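Heads up, one of the protein chains got dropped from this complex, but the rest are sitting where they should.
The first chain written gets the first letter, and so on, giving A, B, C, D, E, F and G; residue counts start at 1 in each chain.
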Amino acid sequence: MEQKKLKNILLEVASGRSNISDAIGIINESRFEELDFATVDLAREKRNGYPEVIYGEGKTAEQIVGIMQVMTKNHVNILGTRVSKEKFEIIKKYNEHAIYFEKAKCVIVTHHEMPITESYVAIVTAGTSDMSVAEEAAVTAETFGNKVERVYDVGVAGISRLFNRLDVIQGAKVVIVIAGMEGALASVVGGLIDTPLIAVPTSVGYGTSFGGVTPLLTMLNSCASGITVVNIDNGFGAGYSASMMNHL
Amino acid sequence: MEQKKLKNILLEVASGRSNISDAIGIINESRFEELDFATVDLAREKRNGYPEVIYGEGKTAEQIVGIMQVMTKNHVNILGTRVSKEKFEIIKKYNEHAIYFEKAKCVIVTHHEMPITESYVAIVTAGTSDMSVAEEAAVTAETFGNKVERVYDVGVAGISRLFNRLDVIQGAKVVIVIAGMEGALASVVGGLIDTPLIAVPTSVGYGTSFGGVTPLLTMLNSCASGITVVNIDNGFGAGYSASMMNHL
Amino acid sequence: MEQKKLKNILLEVASGRSNISDAIGIINESRFEELDFATVDLAREKRNGYPEVIYGEGKTAEQIVGIMQVMTKNHVNILGTRVSKEKFEIIKKYNEHAIYFEKAKCVIVTHHEMPITESYVAIVTAGTSDMSVAEEAAVTAETFGNKVERVYDVGVAGISRLFNRLDVIQGAKVVIVIAGMEGALASVVGGLIDTPLIAVPTSVGYGTSFGGVTPLLTMLNSCASGITVVNIDNGFGAGYSASMMNHL
Amino acid sequence: MEQKKLKNILLEVASGRSNISDAIGIINESRFEELDFATVDLAREKRNGYPEVIYGEGKTAEQIVGIMQVMTKNHVNILGTRVSKEKFEIIKKYNEHAIYFEKAKCVIVTHHEMPITESYVAIVTAGTSDMSVAEEAAVTAETFGNKVERVYDVGVAGISRLFNRLDVIQGAKVVIVIAGMEGALASVVGGLIDTPLIAVPTSVGYGTSFGGVTPLLTMLNSCASGITVVNIDNGFGAGYSASMMNHL
Amino acid sequence: MEQKKLKNILLEVASGRSNISDAIGIINESRFEELDFATVDLAREKRNGYPEVIYGEGKTAEQIVGIMQVMTKNHVNILGTRVSKEKFEIIKKYNEHAIYFEKAKCVIVTHHEMPITESYVAIVTAGTSDMSVAEEAAVTAETFGNKVERVYDVGVAGISRLFNRLDVIQGAKVVIVIAGMEGALASVVGGLIDTPLIAVPTSVGYGTSFGGVTPLLTMLNSCASGITVVNIDNGFGAGYSASMMNHL
Amino acid sequence: MEQKKLKNILLEVASGRSNISDAIGIINESRFEELDFATVDLAREKRNGYPEVIYGEGKTAEQIVGIMQVMTKNHVNILGTRVSKEKFEIIKKYNEHAIYFEKAKCVIVTHHEMPITESYVAIVTAGTSDMSVAEEAAVTAETFGNKVERVYDVGVAGISRLFNRLDVIQGAKVVIVIAGMEGALASVVGGLIDTPLIAVPTSVGYGTSFGGVTPLLTMLNSCASGITVVNIDNGFGAGYSASMMNHL
Amino acid sequence: MEQKKLKNILLEVASGRSNISDAIGIINESRFEELDFATVDLAREKRNGYPEVIYGEGKTAEQIVGIMQVMTKNHVNILGTRVSKEKFEIIKKYNEHAIYFEKAKCVIVTHHEMPITESYVAIVTAGTSDMSVAEEAAVTAETFGNKVERVYDVGVAGISRLFNRLDVIQGAKVVIVIAGMEGALASVVGGLIDTPLIAVPTSVGYGTSFGGVTPLLTMLNSCASGITVVNIDNGFGAGYSASMMNHL
Partner (left out) sequence: MEQKKLKNILLEVASGRSNISDAIGIINESRFEELDFATVDLAREKRNGYPEVIYGEGKTAEQIVGIMQVMTKNHVNILGTRVSKEKFEIIKKYNEHAIYFEKAKCVIVTHHEMPITESYVAIVTAGTSDMSVAEEAAVTAETFGNKVERVYDVGVAGISRLFNRLDVIQGAKVVIVIAGMEGALASVVGGLIDTPLIAVPTSVGYGTSFGGVTPLLTMLNSCASGITVVNIDNGFGAGYSASMMNHL
């Protein structure tokens, strides 16, 4: 909290214009609820523009349900990623409004609808096998109110497939490129557009693809400018950042 | 090039409304000039929104001068990065309008002024030693017409330094966080803002910082959302992407 | 597409000798069919000399069937690699002409026979465990019309086994050497022949073989000249490149 | 064994004040019992302040039981770590006093109670998924007679959660910080306290977290001082060292 | 800042007992001074128990002088690490009280004497070449008021050298073990003491010592308990943590 | 084959004293039998002093049986390593003389007894979990006619356990040290003996033990001299080399 | 040496048609000359199709001169790679026919002219900085009698530069693609041609290009088929293999 804001709050308290518990709330700019196994951050939407997202991988179905109950009680929209079908079977017993996206392995519960942007995010993949990561990105972006266009399986081995869809890509406000193996697609697309490109390496490949390290390195070293990169298979992160940019 | 556009061009040629060499130019969407050692891409500004940037590291001063002459002839604004002071001494003999930014190791030649944005890019560093990377980002963004605010040496070891400048950071349209060593600053800032954050790992550190690999990994695995990452010490790439986002 | 060819096409259109849709096809040099999950590249045989090959690993049996149906409809020869026996059980229900090579994990459907070369590709392995990679290379090369000679289990621990088969190896137009563990066989064979050698590291080994990284590095650093290398376990890639060379 | 001590013992023997077998025991400062598969170190408590701890991972339930029987016979307190529930089912048949901590995967048998410290060890985690490592640390510290305070799920993405519990953390004599993903929490806490901090990287994360290597590197390169680090997921090691420091 | 403390401060402000600028200072718990290139953290001693330490490696002599002037003005004790002799030649022109420790590459300026502990820190090295790292640790610990005992060149190749000095090591309150090459000394010492051991890997060695990665890994995987580890060559960090522990 | 020997053989052929097929056999110094999947090297015992050993990991039980039948037919002693119990169940149906060592995962068939050495190989392990690697080494050495002494679970965390067995270790002609985790035992033993030491890193450990890479690096960088190293978990290789040395 | 050839030679010896020393020479298929520091392989041209090439990097100018003298005496064409200008200054004092290619760092001495092929090798680079590697490949291929076409600085950031030269590339019998940074050019070119492609990663780049490891991995994992790879910066190896293929 910066000096000036803080000074003003304190002046208000000193003058009696604010009461103390209000001031504490403002100063902390935080509301959260503590469970045994989690401290749910309810102020994240206010602070970051989006509510806290539940990362499902290291959590039991019961822990996810517990966090969802706190969020539901507070009327916060819910997005859960990396939730297996088995966990969702348990979750839906507790929350009948939960919707599951199987390819994306995402759960959402909508408590208040978000307006959809006119500009769109293009999600481009090199191959068929990159689709689950792409869908995680797409569901994330759509959940946060973005229009999404999918351009799948247009890798550089058959580069005319890419050129055929180039107008859709060039018309986007933000482009997400998702590729495994050598990840060259990001550089090629990056050289053809004038908007931000978020590159997502995937663990598709074998041998020296090293579980996605190779396309990650490719993307970080791209000779095309305007490319930023997220973690391997991090469709969610790409969708989240794309949403931030699309809403600018 | 997509089917529809291509069809139209061909129809125009078939009907005689366009002549053939015009059509070739449009189809290629490319203009370039071939030197012995380089193929200068003069259409990049049209295609990508920014002119080609000269990466100075692997090139001799003479090669840089040669490329600059082609660009000057075509009235393209020039930005050269990673140009040592020694190389600049030679360059300025050929081009008196060339200006050198020593901390950033950048050369610029301005042929047409760019309007400055009202919104700004905040450039935040963890330490004093990250400054040359930060200046490369700042000069890049400024050259491309962006207002820039610098917030230097506010690493998490003394986190109140960061909170003291938080209003400047939270007021930015795009934030660049630059950090070496363990790179934790990106996650902390990422948890406090609602705008895109571009993280730049630097090679500042020793031992297991592995020349910047450690902060790179930190930034790729950030628990805060909305962070995308560029190559180690890639101040230029961050400034370039930030400019794209700031102009959205 | 190069300028001259393009110019000629446009001249033909302008003069009315070609119609527009023909020109589009030629310019794109591409024909493909879009499925929900794949964009099948039907022009690859024309462009690259061989049809698109289906990489089976990240795909469901249903996706493979879908792609095969498009290729069958277009009378393109089909080669599917890394197809498990389980997937093939499903595939053969849809396509009775599909033939499975169990050791190679390959599926082929032949729509038009390819002539067999007189010159041959020698496929040499260091050990018994390298055989499945070798068979992937062999089936690939044979499918593309090459005569193949197999020389298996002649690793350098018993180098006289290699010398005993040296005439077969020296008689080949192209030699593929496949080895795991330390991969030294490639260097030894490379020093004894005057034809191109494609080296394939395999993931056979344990501990510091690092899943094939060790023979890969061995092969890349060979003191013998004339050796080029493909990805770990990439029998297909070796067979494909060998076929290209054998057809020169 | 240093010269002076040794000299004294030998003088005692030479003068007949000590008998020989006593001298051997003192000189060796060791008592152990040899099983077929293990050499149980019974003097460790005397030498290191704590008894030998059974690392359960590479051992069969039968081997663990065998070692426990030797320790029981010698009235040594038992702590077994990384013991799966399946192994415990077998162990408890042989030792009814064995107690199992499921989240921590620890077995303990108490033969003599240890006094509990007044000062406490704070165990702080970044996320819910770090809990099993945290519990291993907590059970270890508690078994060795330390008061423990748990502060869970206060990672830097929602930094106010941390500030909310800062008084508990700042009141500890030793702090353990446990984090996966990028591990930034260690640096942030390290900048806010004046006591030793033991950082434990966890294998929570995916892609470039590389099974905990990323938070390990983060912690080793922390810009905050006073941080020392243990192996990935080594809750036991952290609890053990924290106990040593808390007892200083 | 925790809720209760904050509430009290605000109550004091609201009641007029505190004035506003005092409250700001307390809330921030921070005092710092901003230079062009650095934000000097003057509250660190209060917050962390020790003043900010100047890491000299990435800084110019002029920047170091600038930071030292701010600290001197505020009567804070100064410790600068990784300061080359060349930089010190410049520094001493500005600050005649600066003392240089050549083996340790440290600069100190003492504004107020610190009392020396009765208990001591033992600093143990495996070889002669580890001495500069050891001296950095020793100077750091001594500057922060600790008695230090040096036990140098007692590596395990001649293990009786270690046993000869074991009484000094066993008499310490905290032990620092510094070793390059394979770093086995840490495990051996760890098995013989009942106090905290801080292990420092050094970059001494060649080939697969990988600049200190090998002893780092050795120390992280030690079969002896009670060992925590710092970054390669981080003598300062070890001295700092040891001081914290020695003052408990 | 060296010049002189070759010359003599040729002279014998030229003079008619040898017939041609004999000469070929001698020149090749090789006898082998080709199966579909293997080229069994029957001359290895003559050339290397020991018969070919069957590495069972990448082979099917049927392939192992096939190779064993060729060896049996030629009265060669058989040693098969890394043979799972499941494979042995099949093998013993074909060869009733096959004996299985479960801890070592080795199969042997003895066609002619080997004399046992008077001098012995000491096999020393750091922990209980290293036992299966140790047994592979022991069975290998014993199969090749060496007396073996086992010294298990004497790691450096309780170094007096090692000193207690030092006479057995010091009495050996060759010492094998087997250790996982940090592998420090090799250096300590190496400093106490005057005979060759073969160090075997094992994959015992977790986190940064990296499946045995850490003890491998430790052993390669040992400050003690006279240590040579084999691959991770390569008990066979250590036993084989030790046998060679013990027979010198 | 294979059985049949050997048999024939021996028959010739037995029948007296060949004398013994001739037979030895043929059997060995080797002629070499031993220097103190080198064993010069004079039969390599006969065995491999090309004479031995002198790798200059680890050798002194004097050693290079020594080897060149042996080769000159035997009228073998000489190619020396990685010869610095300083070394060449010494070499040319001893051999006035030596010609130096500065960009390629190659020395050649031609004793007998080689015929030039009609088909050509295309050498394609991504950037200006890849030129020295490209010239090493070009000089190698030209020295071995190949026609070479250079296509430089056509990286994917400005992909129309590549399409503009595509006819030259598609007209080649073999294509070498040389790229640093992310190396994506190899995949793009590979998707557009039907001839063998040899990919050469270069050490051009910074940060996570890891001295060429990134483009190497990119090229090994290419989604385009028909690509084989050589070591980083190995222009010579690519030129050598390309020559082999061009001569098929």
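Following the convention adopted for this analysis, a contact is a pair of C-beta atoms (placed from the backbone, for glycine too) under 8 Å apart; a residue touches a chain by one contact, two chains touch by 3 or more.
None of the values given here were measured: they were computed from a predicted structure.
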Out of F:96, F:113 or F:167, point to the residue that touches the absent chain in the complete complex.
-> F:167
Out of F:99, F:114 or F:245, point to the residue that touches the absent chain in the complete complex.
-> F:245
Can you name the residues of chain F that touch the chain not displayed here?
-> 1-5, 47-50, 53, 163-168, 173, 191-196, 198, 216, 220-221, 225-231, 236-238, 240-241, 244-245, 248
In the complete complex, which positions of chain G touch the hidden chain?
-> 28-30, 32, 36-39, 41, 43-44, 52, 57-59, 63, 201, 203, 211-213, 216, 231-234
Residues of chain C touching the missing chain are 126-127, 155-159, 181-184, 187-188, 190-192, 205, 207-210, 213-215, 217-225
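Basically, only the chains that are shown with their structure count from here on.
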So which pair out of C-G, C-F or B-G basically repeats D-E, with more than half the contacts the same?
-> C-G
Between D-F and E-F, the pair joined by more C-beta contacts | E-F
Compute the distance, rounded to whole Å, between the mean C-alpha positions of chain C and chain E.
-> 58
Distance between chain centroids, defined by C-alpha means - chain B, chain C (Å) = 40
By residue number and range, which residues of chain G touch two or more other chains?
-> 3, 127, 157-158, 163-164, 191-192, 207-209, 220-221, 225
